[in-house]
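One protein chain is absent from this view; the other protein chains keep their places.
Up next is chain A:
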Amino acid sequence: MAILGTIRRQLFGKQGTRESLISLLPGLSFMLVLAGIAWLFVLPMQDQSRRTYISENALLPGQALTYFHGSEENIVRAFKEEVRMLSDAPGEERAQVIRQWISGIGYKSATHNWSISHYDDVKAGLNVYGVLHAPRGDTTESMILCAPWLNQDGELNESGVAIAIALARYFTRWSIWSKDIILLIPSDSSFGLSKWVEDYHYTSMPISSGSIQGGIVLDFPGQGGRFEKLEVLYSGLNGQLPNLDLINTVVLICGHMGIKVIVHDIDASDDNYEHRAKTLVTGIAHQALSGIYRSGAGSEAFSGWRIDSVTLAAKTSRDGYGLYDHMLYGRLIEASMRSINNLLEHFHQSYFFYLLLSPYRFVSIATYLPSAMMIGASFTIKGIYYWMSSTSTKSGRMFDQAISAFGLFTAIVFFSVALFSLSSWTPSSMLATTASVISTVTAMFPIIFRLFISPQPLSYINKLQSYVLVFVGLFLTTLSTLNFSLSLMLGLIFAPLAHALTPNVNSPTNKLMERLKCYLAKSISWIAIVATCPWLDIYLYYALVVKELVFPRQCSLQAFRNFLANTSHEEFGEFLSGIMWSWRALGVWSFVPILFVVWLPLWLVACVVVSVRAVAETDRPTPEERTVTVIENNKVHEDKPR
């Protein structure tokens, strides 16, 4: 014990161990946030990532010769002509014509009529699909060849659809298929496709096949039939990813064929730190915002159904010229389908949790997870700090405070959940208006709190903060295993709310420096509150990322007015309804529910912390506390003579 005592004295001096340890926590918490960010930027270093490799032996990518060339090109050209002629046809007519082609090449074909509605906002379309029953198979397994009529940018997927149909026709001549081939031409790459996948698994389709093992989505707009590079799009919804083997297969086949392949639209032809870091950050952003960022590329519709799929987007240069032609693209699809066909088991051998740094490099979950975990843990530690520091004195009032702070926290959460259901019930046309009302009301909250909540002791405020931070910490660490990117992003957004807030305490002294310090802290708190306001962030995201506007450089009113004028009320409403649709129709739980159930409560609590006048404990000490102080004073006096 004596040794322990010595150590304690050495470390903490005269302070008690408990107090000293507690005083370390804020620093530790802040260091964890920094460490989490630093960890992320260690990942793109040369030695921290691994080269991709094919883990599933059965895939044998690029081992089979491809024969989609020669006179097949005549057929691709003909289907391109046909697709072009159909580009302006109404959905019904288009579906019937495509169905005729599909039946003509020997597939069982059907149309799938889908519609989803929310009050008067109706989305509907007509998908066409056909099934080639595997010549020697028994319809227990299948794979998907999908070419959405409109790609994610709303362009006509002209070459994609033509190649898909010509390939499907060519596939009938092979007898090697072990799985059925489903040729799917959905009306669009987002809702139409995901509705088809859902209906395939829940309702009776006129034509059905077995369980879908994998899929390839073709995205090749334009007439030229030439492309410059191939982008592999793989992000699924809610942070789900296809098996890494599928991406590796495609990338490897591209390598064999000499096709330049990119991920996340970043040309990383020279493998350096900058490119890897850029790919990593873009990948994280895409994963975190999948389903919200823009309309889906197609492959994400299959995530959640245990179907691994990628979208292969052929990128043309501006002048429509490219090194590679559409037949090469077709052979790439052929080889990929052959590989999926080779599978004996479902994709399972390789990673499901990974971050790509380039098409050829990745980091696995064991390497990257600490980053988000550290940031998540920093909230828990800060929460523990607030709890510990507010219960340093024993008294009955503390318990009452804990209860009443918890009551306030619960009320705030309930309020947020109520807003959530309100927003889900709001018709799409009213969304923009509702959003502005809600955001105005919530902007008023700091003032309302200031006016209507009487000054509270500091420990009360600390308890409130402690609840919400522990809650957020638990949430983020759990989320990081499901959706690393979202957890990391939210952690970074929330970090100021854990570290930059100062309770609204009157400055104790009249010293100038002290007062300045106090004002500085208060203004930092307010900046943090404004910067993390969910509504403002959503608006900025919309303006800067979706609309790609440039934030005004000079700080004049005119510049801001111009900036605001570029985003119309209706368009913003459409954007919001898109977000709501992604939750309602696609089941993207990773944004709207989290916004209301985590982000908003955290922010409201932060508002309470900053706006409600806090009374420092020493101002009104309890009788017991007073005696303690007196005794301590006496001790000090006793010590002095020595």
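Basically, contacts are C-beta pairs under 8 Å (C-beta built on N, C-alpha and C of every residue); 3 or more make two chains touch, one makes a residue touch a chain; residues count from 1.
Quick note on the criterion: contacts and distances are computed from a predicted model.
Chemist: Since a chain is absent, check the UniProt entry for it and pick the matching name: "GPI transamidase component PIG-T", "Small ribosomal subunit protein mS33", "Protein SEC13 homolog" or "Replication factor C subunit 3".
Modeler: Of the names offered in "GPI transamidase component PIG-T", "Small ribosomal subunit protein mS33", "Protein SEC13 homolog" or "Replication factor C subunit 3", the one UniProt assigns to the missing chain is "GPI transamidase component PIG-T".
Chemist: Check each of A:P26, A:G91 or A:G106 against the chain that is not shown and name the one that touches it.
Modeler: Of all options in A:P26, A:G91 or A:G106, contact with the hidden chain holds for A:G106.
Chemist: Touch as defined at the start, partner being the missing chain; which of A:T140, A:N272, A:S317 or A:S523 qualifies?
Modeler: Considering the complete complex, A:T140 is the one touching the chain left out.
Chemist: Please pick, from A:K123, A:H201, A:K522 or A:R613, the residue that touches the omitted chain in the full complex.
Modeler: A:H201
Chemist: Please identify which residue in A:I75, A:L474 or A:L549 touches the non-displayed chain.
Modeler: A:I75
Chemist: So which bits of chain A touch the chain we can't see?
Modeler: Counting over the whole complex, chain A touches the hidden chain at residues 65, 67-75, 77-79, 81-82, 103-106, 108, 133-141, 169-170, 173-175, 201-202, 204-205, 208, 210-211, 304-306, 344-346, 348.
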